[in-house]
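Reading through the structure tokens given below for one structure.
A single protein chain has been omitted; all remaining protein chains appear in their positions.
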Amino acid sequence: MALTEQQIQEIKEQQSQENSTKRVTSPELEKILYEAIPILDHGFIRVIDYMGDDSSIVQAARVSYGKGTKKVSTDEGLIRYLLRHWHSTPFEMCEIKYHVKLPIFIARQWIRHRTANVNEYSARYSILDKEFYIPTEDKLAAQSKSNRQGRGDILTGDQAQEVLNILKDDSTRTYQNYEKMLNERYDGSVIDENKDGLARELARMNLTLNSYTQWYWKTDLLNLMNFLFLRADIHAQYEIRVYAEAMIETLKKWVPITHSAFLDYRVGAAHVSSKGLQVIKSLLNGNEANFEKSGLSKREWNELMEVLEKKDLLI
Amino acid sequence: MALTEQQIQEIKEQQSQENSTKRVTSPELEKILYEAIPILDHGFIRVIDYMGDDSSIVQAARVSYGKGTKKVSTDEGLIRYLLRHWHSTPFEMCEIKYHVKLPIFIARQWIRHRTANVNEYSARYSILDKEFYIPTEDKLAAQSKSNRQGRGDILTGDQAQEVLNILKDDSTRTYQNYEKMLNERYDGSVIDENKDGLARELARMNLTLNSYTQWYWKTDLLNLMNFLFLRADIHAQYEIRVYAEAMIETLKKWVPITHSAFLDYRVGAAHVSSKGLQVIKSLLNGNEANFEKSGLSKREWNELMEVLEKKDLLI
Amino acid sequence: MALTEQQIQEIKEQQSQENSTKRVTSPELEKILYEAIPILDHGFIRVIDYMGDDSSIVQAARVSYGKGTKKVSTDEGLIRYLLRHWHSTPFEMCEIKYHVKLPIFIARQWIRHRTANVNEYSARYSILDKEFYIPTEDKLAAQSKSNRQGRGDILTGDQAQEVLNILKDDSTRTYQNYEKMLNERYDGSVIDENKDGLARELARMNLTLNSYTQWYWKTDLLNLMNFLFLRADIHAQYEIRVYAEAMIETLKKWVPITHSAFLDYRVGAAHVSSKGLQVIKSLLNGNEANFEKSGLSKREWNELMEVLEKKDLLI
Partner (left out) sequence: MALTEQQIQEIKEQQSQENSTKRVTSPELEKILYEAIPILDHGFIRVIDYMGDDSSIVQAARVSYGKGTKKVSTDEGLIRYLLRHWHSTPFEMCEIKYHVKLPIFIARQWIRHRTANVNEYSARYSILDKEFYIPTEDKLAAQSKSNRQGRGDILTGDQAQEVLNILKDDSTRTYQNYEKMLNERYDGSVIDENKDGLARELARMNLTLNSYTQWYWKTDLLNLMNFLFLRADIHAQYEIRVYAEAMIETLKKWVPITHSAFLDYRVGAAHVSSKGLQVIKSLLNGNEANFEKSGLSKREWNELMEVLEKKDLLI
């Protein structure tokens, strides 16, 4: 990520604001407001605005006239209770807005989360930046043999180099041709004064899916946690997971009590099926593990034993 | 609306906050933050929190690194353009949260607007306030003859008094019986120490629909405008319209440019059907009004002539 | 529930339809289509329409040109996998529509599930039926001592009778006064020809919250399962749980494979927190139960031991 001088300046100007407000503030989040946190080779997330803090959840749950907080310990107990028992609406009372720069193929996954507000940089209206995501060598994984939508071993040697060359060459060439069709370079300069350029809404179709786009993305705390639960998961694609992980750090600064409860009740929690629960009860009562009687598929059985860290019971 | 001493104190404490923030603020809205604005006999709205201002719409539309505002005149032009051409997403980038006290029968209309976040005071968990909506005499309208879901003339004399008596007596009696079943008074005092009270989730069913409830209600600016467009309309029920009208005043303080565009392009705008447009064109070309050839129903024809203020062409 | 002759006739007419379609059908659900399944004293649910069946989930997950189903066993494996791993979108591809008659205080809980479409009988436009929910004696529970939003022991004797009398008397009287204000009886007959009636939108506010209303309610399969998971839960209020339980039976007829997976992975599943999982692992490794080191609150510890059916470890 290389911000232009102007962008750096604009960010600094925003950060230098000192406004007075009667609203609640989140002091730790204020410290990093507007800051571009680098992700991948050219991406970033920036927290642009937010509404509410941990106390707002309590305040809404109690529909109170005053501030929610009486004592931190009481608030913590209530927030943990709400999250544990799937009470959703008080968490919707906090809102956060990000500015995100990300490769288009990741943007296409991200936007599947519909309960959010989005304004994307328009390639009908403007020229996209000349930036493409090229993975580092340690991320060039082969197709997984066991999981049709996962990664296996890392590619090495000539093949890794070949892949990197393809990705670099093709994105560079397609971008150059994008400029040629537009008759305009990425910096706005015209190529041939005697020609009209192809409409932007058409020329963009020549770009590759690793081109970077950017958007403003705003969501409430509940839906943010849903997003992070799914996208920070080990089964999520690496290139979206790094965004989710960086956002979990902003969650920690914004609403520390909720963040802690989120780790306990969502990220680190185990969801055990009815049949799986019978297996656990049976083991706790001192019975032998019995796959045949469990009613679980082999895959489910092994998933359960992984969760319980009973490697000896894998089959 | 009679706030308790404690409620008044809690509101004052919130209003006395002076926090420093790097976020944009809306100075006029800050002035009335947390204030209880009276509606009907016991209701109110209070703005509890907000995110963004007019410049946030511009900033999001441009997906900019810095603050949206360059010049107020440019921002105004853009905001008006966006609203006029049904661009919706930039308006979703601002958010507002209200605390509302309202009669249950109005809450049931209100909640039909689903794109909002709600935490309602729980009558499973707590005892409802001893407050009921009783209309003033000038609002005691008869059923409309022409519009099955509207009001006609104002009732007068004995009949008006009879209606008021019924409403007062029935809400008072059902509330007293609510307390009796709960074995607990509205102030939390126990009635008979030797008895258990009926579960709150059951006792509440004896209350009448004019009982007041309250909730926190949060929505984005786009959906707020959709709500206000429908509920401040002359066809909306009076008892919800007064809430919408008070909220339009908060809209004006929060985002004055958007407020002005909203009045021009939504509240005061006319939606003319394809056939209606033909009639206007024909009149503008100096033709006689011709209902028969218009293809409009009589009702539509008259609706159009009302909009055009051509009373002489009503049929 | 007492359907009128006309209603019975209308239902019969719908059931006698024999239309030919190229769409998939769900034969078991067809058998009960339009049928009014009684709930509580005057309520019901009726399945009015549906789209898709188990095979539609598979078809959508595969984005296939043909019908999803190759073999039932393959479909079952995929559906179970999708539900287990929180894949949500394929379940949104099936849709169902109910006609529901229910007390207003239950309707107010129900409507909090926003991802559904609703058309409610309008009391601005029409007169509500003269029907109120009166609990049976075995449902007249006292307020729970331990759970502020739950029920405790059943009330008995005089107190039970007193409660029933209050509920019956107050709903009857308020309804009679509703008719008086309307100057119109529930059957549409006018009371006093020389008087105007109060507008319906006003008169309705005198009704108690146990009055029955009705609506058309339509949702997709994913959101139906979310609704049923929360509302068929033991902590949900009895009066909504009975609706959810009846709807689970219609789920079984409609999409039997999904229904079975839903029972296993949602209804009967256990959601174990990160800390709770540590306790289970420790017990499985033969360690003594250690509440102090668990980091759980007493409440959480006991919730966990209930789930594991280790009554001896309750504290």
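So that you can tell them apart, the chains are marked A, B and C in the order they are listed, and the count of residues begins at 1 in each.
One rule holds for everything that comes next: a contact is a pair of C-beta atoms (placed from the backbone, for glycine too) under 8 Å apart; a residue touches a chain by one contact, two chains touch by 3 or more.
Remember, predicted model here, so these are calculated numbers, not experimental data.
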>> One chain isn't displayed here. Which of the visible ones does it touch?
In response: A, B, C
> Who touches the missing chain here, A:Pro135, A:Pro256 or A:Gly295?
Replying inline: A:Pro135
> Touching the left-out chain: which of C:Phe132, C:Trp215 or C:Trp254?
Replying inline: C:Trp215
> Hey, which of A:Ser26, A:Ser88, A:Thr208 or A:Ser273 is the one touching the hidden chain?
Replying inline: A:Thr208
>> Across the whole complex, list the residues on subunit B that are touched by the chain not included here.
In response: 77, 80, 84-86, 89, 112, 230, 235, 263-265, 267-277, 280-281, 283-284, 297, 300, 307-310
> Mind pulling the subunit C residues that touch the left-out chain?
Replying inline: 3, 6-7, 9-11, 13-15, 17-25, 30, 33-34, 48-52, 56, 59-61, 63-67, 89-90, 92-93, 95, 97, 99, 117-121, 214-216, 218, 220
> Residues of subunit A in contact with the chain that isn't shown?
Replying inline: 103-105, 107-108, 111-112, 114-115, 118, 122-125, 133, 135, 139-144, 148-153, 155, 159, 162-163, 166-167, 170-171, 173-174, 177, 180-182, 195-202, 204-210, 237
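Going forward, only the chains that are shown with their structure count from here on.
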>> Centroid of subunit A to centroid of subunit B, CA atoms only: how many Å?
In response: 35
> Using the touch rule from the top of the page, what residues of subunit B touch 2 or more other chains?
Replying inline: 118
